[in-house]
Each structure stands twice: as C-alpha cells, then as structure tokens.
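Complex shown without one protein chain; remaining protein chains in place.
By written order: A, B and C. Residues from 1 in each chain.
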Amino acid sequence: MARIGYSDEHEQFRRTARAFFDREHEPQLKKFEAAGGIDKDFWRRAGQAGLLGACIPEEYGGAGGDFTFNVILAEELGRTPGSATTGSSLMADIATYILVLHGDDAQKQRYLPGILAGEISQAMPLTEPDAGSDATAIKTTAIRDGDDYVISGEKYFISNGAGADVLYVVAKTDPSQRGRGMSVIIVDADTPGVARHKIPMMGWAHGDTGALSFDDVRVPVSNLIGREGMAMKILMDTFLEDRLQIAGRCLGAASAALDLTLAYVKSRMVSGQRVFDFQNTQFVLAECRTDIAVTESFLDSCVVKFRDKALSFDEGAMLKLWATEMEGRVLDKCVQLFGGAGLMDENPISRMYTAARIQRVYAGTSELQKVAIAKGLEALA
Amino acid sequence: MARIGYSDEHEQFRRTARAFFDREHEPQLKKFEAAGGIDKDFWRRAGQAGLLGACIPEEYGGAGGDFTFNVILAEELGRTPGSATTGSSLMADIATYILVLHGDDAQKQRYLPGILAGEISQAMPLTEPDAGSDATAIKTTAIRDGDDYVISGEKYFISNGAGADVLYVVAKTDPSQRGRGMSVIIVDADTPGVARHKIPMMGWAHGDTGALSFDDVRVPVSNLIGREGMAMKILMDTFLEDRLQIAGRCLGAASAALDLTLAYVKSRMVSGQRVFDFQNTQFVLAECRTDIAVTESFLDSCVVKFRDKALSFDEGAMLKLWATEMEGRVLDKCVQLFGGAGLMDENPISRMYTAARIQRVYAGTSELQKVAIAKGLEALA
Amino acid sequence: MLQTASLPAGDVESPYGEELEMYRETVRAFFRREVEPRVREFEEHGSDRAIWRKAGEYGILGATIPEEYGGAGAHRMAIMVAAEELGYAPSGATMGSFIGTDICTNFLVDHGTEEQKKAWFPGILTGDVIQAMALTEPESGSDATSIRTTAVRDGDDYVINGSKCFISNGSKADLIYAIVKTDPAAKGRGMSVILVPGDTPGVTRRRMITQGYKGGDTGEIFFDNVRVPVSNLLGEENKAMAMFIPTIGLDRMQIVARSVGAAQAAFELTVEHCRNRKIFGQRLVDFQNTQFMLAQMETEISVGRAYLDNLIRKMWAGTLTDADSSMAKIWLCELEFRTLDSCVQLWGGNGWMDENPISRMFTAARVQRIFAGATELMKSLLGRRYL
Partner (left out) sequence: MLQTASLPAGDVESPYGEELEMYRETVRAFFRREVEPRVREFEEHGSDRAIWRKAGEYGILGATIPEEYGGAGAHRMAIMVAAEELGYAPSGATMGSFIGTDICTNFLVDHGTEEQKKAWFPGILTGDVIQAMALTEPESGSDATSIRTTAVRDGDDYVINGSKCFISNGSKADLIYAIVKTDPAAKGRGMSVILVPGDTPGVTRRRMITQGYKGGDTGEIFFDNVRVPVSNLLGEENKAMAMFIPTIGLDRMQIVARSVGAAQAAFELTVEHCRNRKIFGQRLVDFQNTQFMLAQMETEISVGRAYLDNLIRKMWAGTLTDADSSMAKIWLCELEFRTLDSCVQLWGGNGWMDENPISRMFTAARVQRIFAGATELMKSLLGRRYL
C-alpha cells in the first residue's frame, strides 16, 4: 500500500538501502556471527552505497538530506532479519547530527569525511550503570586541567560503544550541578585510559552494546562540542530524531516478522492443512497486519510533521511508546505461530523476538514516555 | 495538533458541525430524552446549517462535496456526548450516496431536496433477525406483480428505522438466488403494510434502532434503485464510506471521553490530591491519548487515500476493526477513572461507555473484518 | 449441558458444605421462578415490595438471624452463596444489589440491643423491612473517615444532617443504617451507626439511574434535621469504624462471588447460543475463533473458580487476609468483565439488544470493578506492602 509523505528521492533511497541490506547484510550474517559482529568493511560498503551521513551538508561532501532519509534507513535496517543479531550498527547518525548542528568547523572537517566514507564509526556514551533514564544523575566528570579535560567515569549500555572510533562522551564539567553542568566532549577511542568491552545481552547476540571506562583520559579542550554546560540542550535537539529512528526500526522489524510468518504458515502443513488455513492463524495475522498498518500511518504522519517542524515532544513520546509496544505485540504473535521452530535460534524469528524486548526499555522506557505524555495532558485546558 | 489531509473548507465545515452540535444537540438532550429521541425539528435545523447531503451534486441543490465532509460530520457527531443517548441520527448519508450514485433522475428530484432540507430522513433496512453479517441470507422478498413489487419480510436492527420517512429496502426479487437475487427498493414509510417499532438497546437509550415488518407492501416498480439483482453491488459501493464514517465516530467519541475525563480528574480530589496527580491516572490517560493519536493518523491517512481512490477494502476493514476496538479500550479506561460517578447514567461518560459496545459488532463484527483482512493476506506473495 | 466447572463444581467438593448448598438451591429457585418471569417489568418500573415479600416467603432473607428470633441461624457465608446466585441469575443484572443486605443484618445481629432486634428482625425475615447501609457521601469515597454527615445529641435525641449517595436500596429502605460523625473533631474515632427508619420526618431520597441495574435501587439519601431517639444508636457511640473493619473482607468477597456466578452464567448462555446460531451455513461454534474464545473463557472461569474456592476455605479457617480479598477483588471482577465482553461479541447484534440477558449482564458488569473498592484502590493497598 502506497505511503504518504515520501518523495521519489526518498523512495529511491529506500530501494538503495533495502538492496544494500539484502546484499551486504543477510548473506554475510554467518560471517558477522563468527567475527562477533559487523566489521569495518561493512561500514565502508555502507559509505560507498551512500547510506551514511544523509544529513551531512553538501559543503562537507554530504547529500544534505532531511532526516526522513535516516528514518528510512532505520526502517530498512529493522526490516533486515539479521539486524536482530548485529544490533543498532548504522543507527549512528544521531551522533552525526550533533556534530553537524553543534560542532565547530575544525571538528567537522576532521570527522565528517570519514563518517561519510564509513571509515569512522561513532558512539555516544551517555548512560551509566546508576543513571539510566535520568541522564542528569551521571557521575562521569571532565575536569579542566590547563588546555585539557581529564575525564573519569564509567559508561554502560552504549550502542556501538565497544567498536566505535569516535566517542561523544557526556560528562560533568561542573560536578556541583545536575543538568546544567553537563557537556559533550569528543574522545578518540584510542586515547590512553579508555577501556571497553561488549556486554552479553538478551538479543543482538553479536551486536555491540558496550561498557566503557575512562581512567584519567586526557583530551584537548578543543574537543568540547558547543559550549560547557550545553549537553542537555544538545541531547534535546536529537530527541525527536531518536524517537523517529527507533519507531522506524520497530515498524521495519514488525513488517519483516509478518512477512516471514506469512511465508511460514503458508508452507507449513498441520493435520493435512496449511497452518494458514486455520481461522485462528488468519485472525492473529489480521491483527498483526492492522497493528502494523496503523503504526505505519502514525510514523509517516510524524515524519511529515517533523519535516514541517510541527512535531511536538508529546507526539515523539507517543510514537516511541506506540511503535515499541506494537513491535512487542507483533513479534510475540509471530513466534507463537511458528511454534517450536520459532524458538530455535537458527530461525531468524527467534532472534527478532528476543531483540525486540529492549525497544520498550532503552531510549526512555515506556513508563518515561508516559510521563512525558502526561506532562502534555497536564498542560491541556 | 494539526491534522493532515483536510482543506480549509473541510476545517470550516468541522467548525460548523461542532458549533451545531454544541448548540442544537447538547443543550436539547433533556428534551430529546423526554421525547424518546431527536425530532423532526433537529433534522430541519441540521439541514439549515448545511450539514445534510454534503455529497449531493450542485445540480440538485447540494454542495457536491467529497466524502471527507461526511467523515467530519461523523467525527463531530461522535464527539458530542449526547449522541451516546440519541444514536446514529445524522449518519444517514450512506443512503443519500446510494440515491446519488444509483438513483434515476425522477427519484433524485423527488427526494434530494427534502433530504437537504432535513424534511426527509432515510433508513436502509437490510439486516434481518437471522441474517446479520451474512447479508445474502435475507428472506424478505419483493415479488413483481404487474407494475408493482409486493414486499414481505422482517427487518431488524435498522438505524433510524422506526422514524425514517424513506426506506431503502433490500429484498430478494429472485428468492431462488442468494446475493445475485437481491435488489434495493424505495418504500415510503407510510405505505400500507409497513409496521415498525424501536428496540430497547444497551446504549442509545433514546436512539432509533428499529424493527420493521413488511406485510404485502405494494410499491410501483419505478421505486427500484438501479437494476434488479444489483443490491450487493450497490451496497459494496458504500462499503468504504461506511467504514470511514464509523471510524470517525469512534475517534470523535474517544476524544470527547478523554476531554471529559481529563476535566474530571483535574477537579476531583482524593486523599488531598487531584486524581490527576496519581501516577496511575497519568499513565492510563497517556495510553488513551496515544491510542487516539495513532487512530487519528490512521483515519486521516485513509481519508486521503479514499479521496485519491487508493483506499483498499483491506484497509477499510483494518480501519473499522482498529477504530472500534480503540474506542472500546479508551472508554473502558475513562469510566474506570471516573469511579462510581462514571456509572451513574446522569454522567455522559456512563452512556458513552455503554453506547460504545455496539461499534465492535455492527456493520460487520471485528471477526468479519479479520476475515476480510485475512483474504488480503492470502493474496500476498 | 456442557460439563464445565459449574456452580457448584461437579467433581470437586463444594467449599460451602451441604447446608449452604441447600440454601443455594432455594435462592436459585427463587430467581428462576419469581424474578426471571417479571424481569422486563422490573427493568421498566423498578422492583417492587411484592418481590421482597416473595423472597421472604422463600426464606432467603436474613439468613443469619439466630433461630431464637425466628431466623435460620445460618453461617455468614450464606451471603457468599446468595451473591453467587445473584450473579448466576440473568435477572440479577437487572435487580442490582437487591437481596444482598445481610451485611446490614449482621450489624444488627452483632451489635443490636434486644429491643432493636425484636423491633426489626421479623420484618427483615418477611421482606417487609428493606435495609440500607448509608456510608458513602459525595465528597468521601474510598476514605470513609472523611464523611461529613453529623448526628448531634439534643436531649434524648440525635439530630442528623447530611447526605449520602450511591446507597444500595437507598430509595426504598425502611431501615437506614446511617453512618454519622458524633464527634466530628475525631475523624475515624468519632463515627457512629444510628438506625433511622425510612419514614422519619426529614429523610428524603432520590433514586439514581445507573448503568445496568435498571430494576435496582441505588439512591441518594438526604438528612435534614432528622430526629431519632438515642436508643437508635447501634453499638457504642464513636465505635463505627471498629464495627466496620471486620466486615470489609466479607463485603468485598460477596462482590467477588457475584462476579464468578455471573461469568459462569454468561459462559453457559453463550455456549448454548453458539451451538444454535447459524452463520454462512455453519453453526457459530464450528468456527475455530469461536472455539478458541470459548476455551479462553472456560479456562479463566475454571481458574477463577479454583481461586475462589481456595479463598472460601481460608474464610472458613479464618485465615483470609486483607491482601487476599484485595487480590480477589481485582482479579475476579476483571474476569467477569472480560468474560462478558467476549460473550457480547459472540452474541453479535443480539448481544446489544436489552431483550437479551447477555446485554443486561454486560452493562451490569462494569460497576463490579469500581464499587466496594476500585481496582486502583486495591492496588494501592497492596502496593504499600512492597515498600
């Protein structure tokens, strides 16, 4: 069914992205698994295909596209069953955005070409073991010492954290304050004092969710993004983008799951008929399809509103809440229709199911989205 | 939040409709209750306000608008708490559509001016006690006798059935056949042999859902709409319109319920705080608001697609399924937040809740919508 | 009929015992023979005194009144049995709380003076005296101690002022158990129960129209300088809360019992319907979706029945905790609701016609999740224990 809000250029990008994942990701999954995740080569190919840095301005060699391209990339990544194994990977353009919006020219010149080419991958260490949804409770500090910052602390649960080349570390430059004392500082991952490893997770068996420690890591003050104390503002500027991207992945994953399940139930025979022929199967799949169609409309209308700068924070929260819960519902039903086969990890649906659980938790739990939505309700007449 | 897909003209019509219901419906509710339902005068005023016959061509005195106007009218009717008491009322433009699309010039000249003015109200007796969702199982017959049809049978569960001036009776002109033997015949309600009464229902205490009997009712063959055997085609031509209209009402009712509930929980004190201040209240309302926002997007995108003739039957079925279930979820949560007060019939929320239950049942149960959606899934690769 | 976890359960011993099962048979017969045939009439005009007297004739009122006063001296669990049957009778959806007034009777049994008992028991037994417990007020809700109705001592009288709402049998009651503040400064420790005959000057009432319970009686009661002798005080002055607290569990449990009865009845009616109703040339029960919905309902009802039986055993053993009755209130009332919602769906359009018991049972079901402690209140009470 035709979608509303996408230009021909967008649709062309979608085809490119889908072809890329079909060619460079799915057939390589065994290789990625053996290597414990996607490799540099994959990033480079993504760069060559023009998938990275959609938002980078033309003056820095980018396409200068609108954020819709990143939502499309997210949806197509989600639609790739293998991404349930390899994790967030290409979804690093939130970091690129920060650089584009708030970096100075020197910083941009230094990193953007590599980002575009897939030579430089990024991560944004914000979350800490004791500061999840409440970002202002972080304890990592960056203390000014001459022309350097000296950074110390622990980061946890960081997408691409163990493999990224560049880290946008969120730290307290003024530990006496909460949100207003936080800054974003670029740290090259090979700086002395940075240690990191992957964390074993329920899903994304070969994804990269990292734990990092910073032990007196010294970087020049020129690595500060924007001004001191500006971290919360910088983060808020990507708030809606992040939610749009997550919703895109949820929608892609749910759609892919439905496709896989449809194919399975139409081929699998039980008691002399196709599993598809049972009324319960049809009703359950009809529910899934409806849930997906509704979510697609909601995402697309949010994309349009975002382009028109008319998307509110409330709506972003509703989108995150809705799309992640939808993915959970759909994946659960799909696994059930696969029966025993759906629980074997050889079967993509099994990994997609397990990977889906995090969506309702990270980037603000469902509960936090509700808190945000309720703030909007308080304001209503 | 701004909606996508409505022109200024549409939004103007929405304001007109809302003002009309605020003025002519809500304040009159006690009067309608005393009279057992809305009266002729209400219809006339609706006609004067320009709400009726939005789709009637200009050559017959109408505005020749697209169906979007009727969806707006439906949504605003749903948003009127009192409509939970008085029922479907103005939602008769499906019948008008049939006349416009399939009636001959004489029939149009005869009825359209009265419809526009609110002098003539319409009903479409299709359903029978033993033929609900399966329309082709009807038993009412219309047997040709010279230049007349002689109609006999029972109709049940007919919106506006007890009060309408004109009935579009669906009957078998060829009882030996199922769907292909069915025709639509206009019967003026005062024709001898027509008997009818209202049925007491769970909701719509003063609505008009009628039981009709036709005992050798004789009408001229010129009252046939279209050709003999064409009923199913005629009905299918309004299939999507009907679903859009119902979804509009569901959305309107859920939105109104949320507004009423918000106002209540912000004023009601429990244990020294507003009910709104409890986290559970806020989370439940956040869920409601999200459910409504998602459904609004879905309806609006279906409206746009319908205008572009790109809305499929599957999508129509998904819309009906989704919107009616959404209304049920939201109303249930709202009543719960009202507590005991929400169960007193003096409180609109109580009546809105009770009235909502039918939406998942009539015009094709949720189960039948799933059957339709599953047919689409069968066709997918 | 289908062999299901019926009431009483077929293959598991009744937790009520033989005597109360006999009481159940009587209550069931009363509803089947006397209430059901008149249900349309009650829907339209409300219940009348004749049906109360008929209940008296069947001997089902005031079951807990001791034998020395002419009662059956039944165990308090009788109210649970009556509640299950009130739920199980399709006409119960029309009648509202109706006969479940033994929460009142028990007050009189436990705290009444000899004089009070002699004055009221005979009428309660015959159905001539309808009772109502008047506690809730517009501005009090879950917090009973915030009521504002006062009774001020004036010579040998109390003078009562205030208003009550959502009172079961409130517009008809002949005997009102008015819960009042006799010491307004003392909050919970200043509350008393005073017996107010319904015809006392200054008492006015209004029947409230509720969702469901069209033949029931939920009323508002207004006390405007109502004067009653101090001998109408029930129990001790300022001790109302101490009298109340032990009854809360039983009150919740009878609501819960009603839910289980109603879910069972709705399920049985719906299985029958699905066997008879034809659509697209098949019986409704032949569709897999129908079978799955019925299986889901039967499963939940069986779980609910086992759970309730377990709680009843705890009640006999005196080990039922507040947490138990809170959890029961949450889960079994939600069970009834889910079941009724599914039943209406399977009945289709007919399930929306009030001529059909399923329609009325659905509408009546909604209040169960709200009164006698809404789900949210129950969760709040449970929640404190996790802190």
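Here, a residue touches a chain if its C-beta (ideal position, glycine included) is under 8 Å from a C-beta of that chain, and two chains touch if they have at least 3 such contacts.
Keep in mind it's a predicted model, so treat the numbers as computed, not measured.
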item	value
Omitted chain's touching partners, listed by label	A, B, C
Among B:239, B:278 or B:313, residue touching the chain not depicted	B:278
Residue among A:11, A:134, A:308 or A:378 that touches the chain left out of view	A:134
Interface with the unshown chain - residue positions in chain A	127, 130, 132-134, 137, 156-157, 199-203, 270-271, 278, 280, 335-336, 339-340, 342-346, 350-351, 353-354, 357-358, 360-362, 365-367, 370
Residue ranges of chain B at the interface with the undisplayed chain	278-280, 283
Hidden partner interface residues of chain C, rising order	2-3, 11-12, 271, 274-275, 285-286, 288, 290-292, 294-296, 298-300, 302-304, 306-307, 309-311, 314, 319, 321, 323-324, 326-327, 330-331, 376, 378-380, 382-387
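By our rule, only the chains that are shown with their structure count from here on.
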item	value
Far-end chain from chain A, centres as C-alpha averages	C
Per-chain CA centroid nearest to the all-protein CA mean	B
Whole-Å gap separating chain B and chain C, where each centre is the average of the chain's CA atoms	38
Centre-to-centre distance between chain C and chain A (centres being mean Cα positions), rounded to whole Å	53
Chain A and chain B, separation of their C-alpha mean positions in angstrom	43
Multi-partner residues of chain C (each touching 2 or more other chains)	289
Numbers and ranges of chain A residues touching at least 2 other chains	283
